[in-house]
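Please see the structure below; I have some questions.
One chain of protein is taken out of this complex; the other chains stay put.
Chain IDs A and B follow the sequence of writing; residue 1 opens each chain.
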Amino acid sequence: MDEKLIEKVMQEVMKRVGADAPSETKPAPEQLENRIPEITEDLVQVTEFVGVGLGDTMGIVIANLDPTVHEIMEFDKKYRSIGVIGGRVGAGPQLMAADDAVKATNTEIIRVEMPRDTKGGAGHGNLIIFGAEDVSDARRAVEVTLDVLPKYFGDVYANDVGYTENQYTARASKCLNYALKAPEGRAFGLILGAPAVIGMLMVDAAVKAADVEVVGYGSPAHGTSMTNEVFIWVTGDSGAVRQAVISGREIGNNLLGAWGEEPKSMSKPYI
Amino acid sequence: MDEKLIEKVMQEVMKRVGADAPSETKPAPEQLENRIPEITEDLVQVTEFVGVGLGDTMGIVIANLDPTVHEIMEFDKKYRSIGVIGGRVGAGPQLMAADDAVKATNTEIIRVEMPRDTKGGAGHGNLIIFGAEDVSDARRAVEVTLDVLPKYFGDVYANDVGYTENQYTARASKCLNYALKAPEGRAFGLILGAPAVIGMLMVDAAVKAADVEVVGYGSPAHGTSMTNEVFIWVTGDSGAVRQAVISGREIGNNLLGAWGEEPKSMSKPYI
Partner (left out) sequence: MDEKLIEKVMQEVMKRVGADAPSETKPAPEQLENRIPEITEDLVQVTEFVGVGLGDTMGIVIANLDPTVHEIMEFDKKYRSIGVIGGRVGAGPQLMAADDAVKATNTEIIRVEMPRDTKGGAGHGNLIIFGAEDVSDARRAVEVTLDVLPKYFGDVYANDVGYTENQYTARASKCLNYALKAPEGRAFGLILGAPAVIGMLMVDAAVKAADVEVVGYGSPAHGTSMTNEVFIWVTGDSGAVRQAVISGREIGNNLLGAWGEEPKSMSKPYI
């Protein structure tokens, strides 16, 4: 009987305080999966809607973008159709997923913007726009992005204070090139820690661990939207790049654990 | 008896977790109303205090601003008195309300600044300063702003993930002109969605729905403080402007609902 009562109170409490409100700082895998809602009937009314995913991410497609929007946002008018990916939490996972999508479809990346967001967390949100001459291509790019997105949350490890983000691909494509000037067709690794102090140690460990070429770096006042992160992205031999990422990840997760809580993968590790 | 127990537990829980902590992302109307506190006795001691309002907004008046402050902030010294509006959540509602206030009083807008804020949400906070030669004018401007502020939260619709903000006036005045270069005396409409992906669709729908002139646009990397928003503001025939706003609002709220929760007005819709 007490158990029932407790459950009843719990339900009421959860409703009132918003059970997933602090989810950004506590992204236990199960919680995140739960946040991908079922598509409701109402949504059938919005034909542009494609789907939602981890990180409060949504994908839509606009078949015939109004020329006024082309003008104000300075898009080439040959991209009659656009696919749009936007989310509150994360920029890396969405960039990696969109990179897979441009590889797989007849689209171009025509805009990447990174708000300061993560729902009160230390990092970015995202807005990624695919341009296409044909609506089916734009839609396909959005679908592929949402399909592969869970993979790229796999090596994001978070606890109550911060996170490490680790990404790797053997062949970077046009989205990583557009957003980060990563060389196309070459290996790409991202080594990132938040708060920034975590990233400082990860970056040092990564470049010590393997002979890689640093393509760029981000810090609160350099190359970010004032996020509390330090990171580098690297290229080079694919084995070396992977090793650098793994070395950064290991020490970063250990250090982040100093706040008393082991960082947990937001989906399934892939590196 | 169980009910009493539940209520007791609830009160304790609410006290400890901070019932309105995630309020920014769940601004149900009743919750927001509750956040306008009664003025306590202590406050009588701060003569500059005028009042508080929705969006964690406060208004104060400084009768004789110290000339040092005029100098460092580069205010014209003829504005001996200033009225100040500042809040954590929202810039649009406060700008609209301040626009009504400059129409109604003998004041000028001498500063508008928009922090990246909304208490962990996707958008801006605000700081709006009225200059006046007479303290009663400055005070009146602040009072009017706080009085009409609830109206302009009426077409802000929010759920756990984001919000749409929709604003309309038949005649823009000096505050909208100062902050957004909106043409004075003409119709003004704001079509805004957060996260940015929501705004992209709203903007396209709005310009398709009515023959309006786009005055400006905002996006995470353009014209905002790196918020996770996309928006336009428009002018033109007042009926067309209103129609554009309504069309953006409709599709934006539907799309935002894809996250499984219907967006709710933060006070009472007025458009």
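One rule holds for everything that comes next: a contact is a pair of C-beta atoms (placed from the backbone, for glycine too) under 8 Å apart; a residue touches a chain by one contact, two chains touch by 3 or more.
Values in this document were obtained by computation on a predicted structure and should not be read as measured data.
Undergrad: Using the touch definition up top, pick the residue from A:R80, A:R116 or A:R186 that touches the left-out chain.
TA: Going through A:R80, A:R116 or A:R186 one by one, A:R116 is the residue touching the chain not shown.
Undergrad: By the contact criterion defined above, which parts of chain B meet the unshown chain? Give residue numbers in ascending order.
TA: 5, 8-9, 12-13, 16-18, 20-22, 37-40, 42-43, 45-46, 48-49, 52, 56, 58-60, 62, 65-66, 68-69, 72-73, 82, 84-88, 113-117, 119-120, 125, 127, 129, 225-226
Undergrad: Please give every residue of chain A in contact with the chain that is not shown.
TA: Touch set of chain A with respect to the missing chain: 2, 5-6, 9-10, 13-14, 17, 19, 21-22, 25-26, 116, 119-122, 160-162, 195-198, 200-201, 203-204, 207-208, 214, 217, 219-222, 224-230, 232, 251, 254-255, 257-260.
Following the convention adopted for this analysis, only the chains that are shown with their structure count from here on.
Undergrad: Compute the rotation angle for the C-alpha superposition of chain A onto chain B, expressed as a multiple of 5 degrees.
TA: It is a rotation of 120 degrees, to the nearest 5.
Undergrad: Whole-Å distance, chain A centre to chain B centre, using C-alpha means?
TA: 29
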